[in-house]
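All protein chains of the complex are present and in place, except for one that has been dropped.
Up next, chain A:
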């Protein structure tokens, strides 16, 4: 047998069983060593590797879990042997292991309670072993406490163990206690206690890092052989090793991300746009949050009573199109529909019914969108492609509901539900394209087209916002005039918010337009190569690229290929431009790009001035500021590129290729902003 083809094959002289003696009295430093190795394996599991390749190689965990213990006492290292008093160090390790297993159980429950992707995000396989699911957490906490008290108490101090080692053990027991408590909470319980728990857990990790060297590794307490006995059709696979420093770093991040998710509860009840910016900021962390904190966030977004999430949808409508509008007046829902065909329905009851019908129609798509944003970054892009289509399909329904509303409420924005739905669709189209830049989906010669498309979408979006803005301003002025201060202030916030979004959308459209023109220019100047691609045709590549948007019916839909080609090749083929006065045309293009980037910068600067609160991003103000700063830096870089090209075009009038220019494409990690691929043009 070839071990490469059958990783389960026993080598000559190798036995199936490990030969580690579980009853052996452990030294304190060995206990620390084993605990720290377990933390490394726990990290690997959180990162997505199955238990068989990490924690389930622990001889200690194996003994505790198999055969399945019915009561806590059965989960011991000396199973089947006559009970004898356990050495205290072994007992401490056992308590740590029990809590570790229970933590894993909690993690699996949290992750599987939300949408996740097996193996891709996380592996929930337990190989038919129950992770102490039936054992009460309190019993395990009690065992941890007992060990802790022994350590810090008189008996412990009599034990021959250095203070440093005692503290090392204390911090590890403390870490398990707080982590288990933090993970035990869920969205249905009071959450004020959670915040300190995650903080303390992270602090313990810091302590553990500082005293890790006191531990003594016990490699024989881990055996990849154990994989052979797990209920699985998958052959044994290599054990995944992380260093202790990596483990501490990743687990600390897991605590920080988990801690951060708690904020979602408060934000959820105050602003839908705020929750959206929070969720994006969370999803944009680098490294990206692991499956557990993402599931935690999803449970805070969706958890609690059903009305908690549906109120987010209602708030979303209110913040964009119905601020202080009678359409959402709670009173409407208190009025009964007329029971007699002779008495007409009260319009308010009809409004309530129309809105309820719309909410019912959209709620699933809306929930899918939020669930999408809680996925891993690659999934977000792919699921948005589905989500945007659903929103696109909703437009026709929204129009019907709008027609109903039109007859019922005169002082309401025209087509509010369509406007809202369309706005959300456009944002998703933008995200799909922008995440495409971030995930390096597009090749350099595709950037002309993709930035052109992005600028089309963002332009449509600010057109939508500019439809909302004057109406909202008028409403604000009316309330202000009537000294209805609460209403005026509430509408004022929406004015600010829409205004901020206008600037953001305009800036996006302009910068995208600038880059599209700039890249086209670089092609005409033969500074960026276009691969030959003998097996493909431009029209087929266009179709493939636009696939996520082709099945949509509402504008902007991707134009026919010829039109697209014309937009992205304004002077004809890059190889053979057909302009009468090529150098003048090129100069004009360079000037256009230069103007666009200046205007884009002005829009982003104006957005910055409006502030995070206006953009309903106050909960993530730092991230918001950083994001704008990065967009502004992208503008500066694009400005340098366009002016370099512009100057070169002017200096070399009459020839199509300024000889001294060179283009460098930035590597993904060197960009100022993931969504803006700005070339470096060197003279």
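Just so it is clear, a residue touches a chain if its C-beta (ideal position, glycine included) is under 8 Å from a C-beta of that chain, and two chains touch if they have at least 3 such contacts; residues count from 1.
Rule of thumb we're sticking to: contacts and distances are computed from a predicted model.
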Exercise. Which one, "N-terminal methionine N(alpha)-acetyltransferase NatC", "Elongator complex protein 5", "non-specific serine/threonine protein kinase" or "AAA+ ATPase domain-containing protein", is the UniProt name for the chain you do not see?
Worked result: "N-terminal methionine N(alpha)-acetyltransferase NatC"
Seminar exercise, completed: Across A:441, A:480, A:629 or A:647, the one contacting the chain not displayed is A:441
Problem set entry | Touch criterion as defined above, residue of A:220, A:466 or A:543 at the omitted chain | A:543
Problem set entry | Residue, one of A:18, A:184, A:353 or A:377, that touches the chain absent here | A:377
Exercise. Quick one: which of A:25, A:74 or A:119 touches the chain that's been left out?
Worked result: A:119
Exercise. What residues on chain A make contact with the chain left out of this view?
Worked result: 4-5, 7, 47-49, 115, 119-121, 237-238, 240, 364-365, 368, 376-379, 381-383, 386, 390, 439-443, 446, 531-536, 539-541, 543-547, 550-551
